[in-house]
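For chain A:
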Amino acid sequence: MELLPNITINHYLLVSVALFSLGILGILLRRNAIIMFMCVELMLNAVNLMLVAFSKMWGQTDAQVFVFFIMVVAAAEVAVGLAILMMLYRNMNTTSTDVLDKLKW
Partner candidate 1 sequence: MEKLVTLIPLFPLVGFLYIIFLGKGLSKNLIGGIGSGAIFLSFVTSIVVFSTQLGGGNPTIVKVFDWITAGTFDIDIAFIVDPLSTIYLLFITGVGFLIHVYSIGYMHDDEGFNRFIAYLNFFVFFMLILVLGDSYVTMFVGWEGVGLCSFMLIGFWYKDMKNNDAAKKAFVINRIGDLGLIIGMCMIFMQTGTLKYDDLFISGSEASSLNGWYLHAAAIFLFIGAMGKSAQIPLHTWLPDAMAGPTPVSALIHAATMVTAGIYMVARSSDIFASSEIASNVVVWAGLLTAILGATVALTQNDIKKVLAYSTVSQLGFMFVALGLGAYSIAVFHVITHAFFKALLFLGSGSVIHGMGGEQDIRRMGGLKKYMPTTHFTFLIGTIAISGIPPLAGFFSKDQIIAFAFEENMLVFVILSAASALTAFYMFRLYFLTFHGKFRGTHDQEHHLHESPKVMTIPLIVLAVLSIFGGLIGFPHALGHTIHFHHWLDHALEKTVVMPFLDMSLNMELLLMLVATLIAACSIYFAYNKYVTKGELALEDDEIESGTHKTLAAKYYFDEIYDALIRKPVDAASAFFAKVVEPTFIDGLVKSVSAIPTGLGSVAKLAQNGKMVMYVMAMILGLILILITLL
Partner candidate 2 sequence: MLTLALIALPLLMSGAVFLLGAKVARSTAMATTLVMLGLTVFGAVQLSLGKTELLNFNQNWIGPLGLHYQFTLDGISIMLALLSAITAPLIVYSTISKTFKNPHIFYGLVLLMLGAMNGAFFAGDGLMFYIFYEVALIPIYFLILIWGRGEDKAKVTFKFFIYTIFGSLFMLISLLYVYQHTTPRSFSFDALYAAGTSLSALEQGWVFAGIFLAFAVKMPIFPFHTWQPSTYNAAPTAGTMLLAAIMLKMATFGLIRIALPMVPAGVAEYGDWAIVLSVIGIVYASMMAIVQKNFKLLIAYSSIAHVGLISAGILSGNAQGIQGGLFEMISHGILSVGLFFVYDIIESRMGHDRINEMGGIRAVNPTFAFLFFAIVMGSVALPFTSGFVGEFLLLLGLYQYSGTLALVGGLTVILGAVYMLRSFQAMMLGAENSATANFAPLTRHETILLAIVVILVVGLGIYSDPILQLSNNAIDSLLATTR
């Protein structure tokens, strides 16, 4: 924070909200599962950013521990998720969520 003293917590929040909104928009607008997946990651990282920012602000490390957890879980998720997507693509030849709507009632 010393390097950039003019940057307050509000800026971090703004960036985080922007990232989060981008993620949501991406999920809503795109149909490609991989892109949607990336958007989810984007949202997660937006939250991470916010957590780190608040952590710095209050001078507590709990939130940073959370962030590590989230990153680990996200990594695991990516591993599983991408594997599922790979299989889907192999079998269905597509990753478009418009086609992949079999998972219902």
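Points worth noting:
We take it that a residue touches a chain if its C-beta (ideal position, glycine included) is under 8 Å from a C-beta of that chain, and two chains touch if they have at least 3 such contacts; residues count from 1.
Selection criteria: all candidates are chains of the complex that A comes from, given by their letters.
Every value quoted in this text rests on a predicted model; they were computed, and no experiment measured them.
Applying the touch definition to chain A and the options 1 or 2 in this complex singles out candidate 1.
Residues of chain A touching candidate 1 in their complex: 24, 27-28, 31, 36, 97-98, 100-105.
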